[in-house]
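This report concerns only the one structure given below.
Just one protein chain is left out here, and the rest sit where they should.
Moving on, here comes subunit A:
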Amino acid sequence: MTIAVTKSRVEDKLYQNRYLVDSGRPHIKVRPHERPSANLLALTHVCPAKCYELNDEGQVEITADGCMECGTCRILCETSGEIEWNYPRGGFGVLFKFG
């Protein structure tokens, strides 16, 4: 229950933001894995847009549509090769009105 409430709150927050989603070309990908590392698992809480979620098989999945391109997941998980991280194509992604 707590998780559901938290999740809806983040979605409410992200709803205020402007995005131009590059459909079908996510800029971050999670490599297939059996069990996520501690850092990858932590991203399900630490990612400020809650892009990372644990699926029923215990693996971490990403939906990058609400990504604010902060780079936290890159800092935590790119070196280990668990995620592949790029900026969105020019003009796509989050568009801050105020910043």
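Just so it is clear, a residue touches a chain if its C-beta (ideal position, glycine included) is under 8 Å from a C-beta of that chain, and two chains touch if they have at least 3 such contacts; residues count from 1.
The working rule: contacts and distances are computed from a predicted model.
Enquirer: Under which of the names "Protein FixC", "Carbohydrate ABC transporter membrane protein 1 (CUT1 family)", "Glutamyl-tRNA(Gln) amidotransferase subunit A" or "Peptidase" is the non-displayed chain listed in UniProt?
Expert: "Protein FixC"
Enquirer: Please identify, in ascending order, the residues of subunit A that touch the omitted chain?
Expert: Residues 6, 9-10, 13-14, 16-17, 20, 38-39, 41-42, 45-46, 48-50, 68-72, 74-76, 78-79, 85-91, 93-99 of subunit A touch the chain that is not shown.
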